[in-house]
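For this view, one protein chain was removed and the others were kept in their places.
We just call them A and B in the order they show up, numbering each chain from 1.
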Amino acid sequence: MTHDHDHHHDHGSELSEMQLRTRALETILLEKGYIEPAAIDVLIETYEKKIGPRNGAQVVAKAWVDPQFRQWLFEDGTAAIGSLGFGGRSGNHLVALENTPSVHNMVVCTLCSCYPWAVLGLPPLWYKSAPYRSRTVADPRSVLADFGVSLPKDTEIRVWDSTAELRYLVVPLRPAGAEGWSEEKLAELVTRDSMIGTGLPRNP
Amino acid sequence: MNGAQDMGGVHGFGPVEPEPNEPVFHAGWEKRAFALTLAMAMPGQWNIDMSRFARENRDPGEYLSMSYYQIWFAALETMLKERDLVSDDETVAGHALREPKPVARILSPGAVAQVLYRGGPTERETNTTPAFKPGDHVRAKNINPRTHTRLPRYVRGHAGTIERVIGFHVFPDSNAQGAGENPQWLYTVCFDGRELWGADGDPTLTVSVDAWEPYLVPA
Partner (left out) sequence: MNGAADMGGMHGFGPVVPEPNEPVFHAEWEGHSFALNMVTGVAKLWNLDAFRFKRESIPPPEYLSLSYYGLWTRTLELMMLEYGVATPEEVAVGHAIAPFKKAPHAVSAAECANMVRCGSPYNRSAPAPALFKVGDKVRARNMHPQHHTRLPRYARGHAGEVVRIVGCHVFPDSNASNLGEDPHWLYTVRFDGRELWGADSDPTVRVCIEAWEPYLEPL
């Protein structure tokens, strides 16, 4: 089979072309007075530096130690997550998905790239890639294999093909061996991929 | 496979643009790619279903970025390599670098006319009887094999009517994998446009596809 994945990842000559085309549009919008230059900077900085998977890890760690919060999280994800100060853009309607010993959740957006920005930041390249978008709904175990993850063959795999309205956050199973850990320390075990469903939390 | 070649019902490709006085080939290399593919089928011992799979079995982005004969050529390269007839370094060098692998037969110039005349008949003898007859209601199965199939995605799960019993033919799904000809009864099945495309589909449209018996269940 001939695979030429490089064109999805390697920006190659497109880089300079897209650089020019993006700059052209920005220049026109600035010159015509649609935007103030600082607006662009604040958006880039927000998603490059401020909002990222550490937000989601806090949510998961709290759900691991606080049964009341956990219950609230699965009943009303938006409110529970909002209580930690996360929400807003791409997080107006958040749903937390509970992994159990018999059910493993995975999130995908087959049509574009819907993702819970408010708790995970912007999605990684692979989440937005054709291989992930095409295969996850039909053959999630093969996708998990690409991440080196293998689940028991009778585990139910629940795939959530996310559309823009609801944004999903997977709450992975708490790993054994971290009993008595603080929320902050537990949050370090929560990987981004474990909150998408393509990975598992780190072992203590 | 559900690859880029399975285009039925896909939107966004734009208008069909007929080309006035279109030549048979648009460049010299297209002629060579075409003829090489046909000529190498004999020494390469691949069948037409393998050729078709070699064409469709690629990244959809790559597939759609290639012209028709580019896809033919790429499939030829793949098949030559798979059968150890041409290696990567030879492709790069553009020359033979090692002894040729012995092959059973090659296509001689004198045999071309006869080979083309004979074609590639796919009908086989049988003493079985077809499960369906014209007028029977059938449903195309919902199958999504990663391997070659001739059942397009847009008819899967849909109900149609047997229009014709074509005969007993080589089953491409099997033949493409080198798993034998495994011949099966082949039918023309007629689908109502609205069955395929929904209530808003053109009520005057019917679409007929050729479907092998393993694709169908009684409806």
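Rule of thumb we're sticking to: a contact is a pair of C-beta atoms (placed from the backbone, for glycine too) under 8 Å apart; a residue touches a chain by one contact, two chains touch by 3 or more.
Given the structure is predicted, the values throughout are model-derived calculations rather than measurements.
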Chain not shown, its touching partners among those shown: A, B
Hidden partner chain, residues of subunit A it touches: 1, 3, 5, 7-9, 11, 14-15, 18-29, 31-36, 38-44, 46-48, 51-52, 87-93, 95, 110-113, 118, 121-122, 124-126, 128-135, 137-141, 143, 146-147, 153-166, 193, 198
Absent-chain interface as seen on subunit B, which is shown: 1-4, 9-14, 56-61, 63-65, 141-146, 153, 157-158, 195-201
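Everything below uses one rule, namely that only the chains that are shown with their structure count from here on.
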Residue ranges of subunit B in contact with subunit A within the complex: 57-62, 65, 74, 78, 144
Subunit A residues touching subunit B - in the complex, by the definition given at the top: 1-5, 7-8, 130, 138
